[in-house]
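Structure record follows, encoded as structure tokens.
Removed: one protein chain of the complex. Kept in place: all other protein chains.
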Amino acid sequence: MKKFSKVIALLLSFAMVLAFAACGGTGTEETTAGSEETTAADLAYDLTKEGEYTADNTEYVIGATGPLTGDTASYGISVQQGAQLAIDEINAAGGLNGVNFKFDMKDDKSTAADASTGYDALYEAGMQASLGSVTSGSAESFATRADEDGIFSLTPSASADKVINASNFAFRVCFGDPDNGILSAEKLAKEYENIGVIYDSSDPYSTGIYDAFKAKMAELNVTYLEQSFDAENNRDFSTQVEALKDCDVIFLPIYYTEAGLIAKACVAKGCDAFLFGCDGLDGVAEQIDSTVTNKISYLTPFDVNSEDAKVSAFVTAYETKYGSKPDQFAADGYDAVYVIFEAMKALELNNVKVDPAELGKALTATLTSADFSYDGVTGGMVWDASGACVKDPIIVELQ
Amino acid sequence: MIKSILKSDDFKIKNCINYMVIAAALVVLVVLYNAGELKASYANLLVQIGYSIILAVSLNLVVGFLGELSLGHAGFMCVGAYLGTFISMQLSDVIESKVICLLISMLCGGLLAAIFGFLVGLPALRLKGDYLAIVTLAFGEIVRTVFKNLPWFGKAMGLTTGAVKFTKKDTPLFIIVFITVLVVLFFVQNLVRSKHGRAITAIRDNEIAAKAMGINVTFYKLFVFVIAAFFAGVAGVFYGHYTTPVMYTFFSYNYSIEILVMVVLGGMGSINGSIIAATLITVINYILQKELPGELAALKFLIYALILIGIVIFNNAPKLSPIKERLSLKVLIAKLTSKNRKPEDILNDPAHWDKIPTKIAMDEVLSTDLQPGNEYVPDKPAKGGK
Partner (left out) sequence: MSILFDGLSLGAIYALIALGYTMVYGIAKMLNFAHGDIIMVGAYAVFVTLMGGGHIALAIGLSVIICVVMGVVVEKFAYKPLRGASPLAVLITAIGVSYLLQSISQLVFGAEPKTVTIASLGTVSLFGATISVSSIVTLVIGAVIMAGLTLFVKKTRTGRAMVAVSEDKGAAMLMGINVNRIITITFAIGSALAAAASLFYLMQIPSVEPTLGSMPGIKAFTAAVIGGIGSIPGAMLGGVMLGVIEKICLSVPVLAPYTTAVEFGLLIVILLVRPIGLLGKKRREKV
């Protein structure tokens, strides 16, 4: 008899699944938000509305997730420090109509699941706008979740196109990976003969740039030598440098830590090729020393040694606060906060309990409107409807 | 075989308390959810708890019951997450309901992972202990490396699963996950209590003796690996429907170790222990992530590490075992209910045969040297008589 009841219980539970399946099936619409153009009517907003979780807010809450522990922790910490600096400056200057800002960043260890959990924690703690996440995978996860609630996210550094495509409310401050790859391919193909590439096969940023570079080089009909590594597993670059020793230029669509090691491997191998990279290379100056004689330069919107008053003020403030020079990530985080602040200012927002979904629509409308632009430490920026940021790179040369 | 597993020989109410508790909790949660009282964060946390339980219970089959150390459980999950979700995405073009896509892909992802489980099970026939552990670890890393380079799965960018991911508008995923947990528990508990389960524990306790008893060691070892891999694959499919993108970074050996930690903390060979530990660790991770933002995040790892070391030393240090026995829950309860029994009696109660460490030191039994004064003495007292 008891056995029988157990079977019944099991059957009932399956029936429950099917019942839910049925109601799930009828109610679903197409929920995957693509990057379809949003019309102005979709973005009608009401900034006086209060949100479900924002009723207790006394400050505007800007949330984000990023890797604060683990292999990529340095990127997350830089963004966190840059963003916090901007928040402190805004608050010191009186906030927005006397209301202060608060920045809250949760650790996501660069994984999609933790970014999603972090998002939940932030949303229910009253987050009203966000910097999304720092690395591409987490940022995609974050943006997908944010899209469900209509929360605005402006990622400082996640450059994969998938991130801004995941939500109508997702924007970025940095360059997109394909832009970087195409620009580099054009420049290198024009100026150099023997071209070599070392890319990181385990990293979305690096493979994103490399794929665009490869396509462009094929289009330009230029040949080059390729080498790759897997940043999780290989940190010794002697083989790769040896293989590209005779190149005039080595293209490095990678981050500065590995680039510093490659530069040192060049010294060890007696290779004097010109090293050229993208914005990920920013910060490489800290990773090399006087033994490196190779010429290094990179495409970047941010130059820590720039004479620009805005940049030097930022660099000084950052150094005073954290005792080290800001890198690209810190600058992007800093700018992202200011962009949100300026956009909120442009909206003349005066409701600390504003509903995040309404604010999301309002910020999206503001950023994509033709007359909004922001001139930050990473250059002048405007945004297109897809969420990509349009700005001009400069080429920074070291030594 | 399956039939005999599903038909448990000794049905007792106390053996299914755990599913009753889980089922009751599920009903309460569903009611709360429908009333709009359950926050999205808790619903999502429940999904994580659910797939962690599936992972921990299935790993416990390998580590606790079969006695083989596996450091590659995340690898099976990775197979399920990538392949199962990939299948689900293909299906979603044809089938509208996400739930049906999920159910079909659970089966497919589980089966594909089970094939990998079979492949890993093969070396397990030849290798032992730490050697097998490194092979499973190697397997997990190989799977990850391959998936991160295959163009069909988005290479390093990961597999975007937005098309099939469960959103707020869909049936809450945690319901399906927990019903699956119930099914997994039903299967695993009956397996463990069936004659097959006894065969598996016999292999753990002494492989050669088990072989001598006529147990088909090859079959049972492969069987356990395949079953464990199947469930891990199912957990992976849930992961793919819970979050996007599915990225190789998640399935590193660190995650395998986290699952192993759940099993060890819960107690090897204790299914309820695995359930509790999986829940606890997931919740601790969640709380630490939530409460320690910004610069404090590194403290999270520190606290986690200290808790881990502390619990393991407390649970296993031979010197601390008297203290632990005095504090053990079972002893405390027994003390309250009956006054006459000593702690040793309670711990060695034959009624709990499945809880007593059954590792018989065969070496000692069989190879004790006969020495003068230490000869084998038959039952009758040697000196007692006149």
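Note that the chains are named A and B in the order they appear, and that numbering of residues resets to 1 at the start of each chain.
We take it that a residue touches a chain if its C-beta (ideal position, glycine included) is under 8 Å from a C-beta of that chain, and two chains touch if they have at least 3 such contacts.
These numbers come from a predicted model, not from an experiment.
Looking at B:28, B:213, B:309 or B:323, the residue that reaches the missing chain in the full complex is B:309. The missing chain, though absent from the display, is touched by one residue of B:30, B:95, B:111 or B:127; that residue is B:127. When the omitted chain is restored, the residue from A:169, A:229 or A:251 that touches it is A:229. For the chain left out of this panel, the touching residue among B:95, B:115, B:138 or B:217 is B:138.
Touch with the hidden chain on the side of chain B covers residues 63, 69, 123, 126-131, 133-135, 137-139, 141-142, 145-146, 148-149, 206, 208-209, 253, 257, 260-261, 264, 268, 298-302, 304-306, 308-309, 312-313, 315-320, 362-363, 366-367. Taking the complete complex into account, residues 68-71, 73-74, 77-78, 201-202, 226-230, 232-236, 238-240, 242-243, 245, 257, 260-261, 264, 267-270, 286-289, 291, 324 of chain A touch the chain not shown.
What we mean here is this: only the chains that are shown with their structure count from here on.
The geometric centre of chain A is 36 Å away from that of chain B, both derived from CA atoms.
Residues of chain B that touch chain A in their complex: 7-8, 11, 13, 16, 23, 39-41, 44-45, 48, 96-100, 103, 145, 148-149, 155-158, 160, 162-163, 165, 167-171, 175-176, 179, 182-183, 186, 239, 242-250, 286, 289-290, 292-295, 297-298, 300-301. Interface residues of chain A facing chain B in the complex, by the touch rule stated above, are 2-3, 6, 9-10, 13-14, 16-17, 20-21, 23-25, 27-29, 31-32, 68-69, 73, 77, 80, 84, 104-107, 110-118, 120-121, 123-124, 136-137, 140-141, 144, 148-149, 160, 162, 166, 200-204, 206-208, 230.
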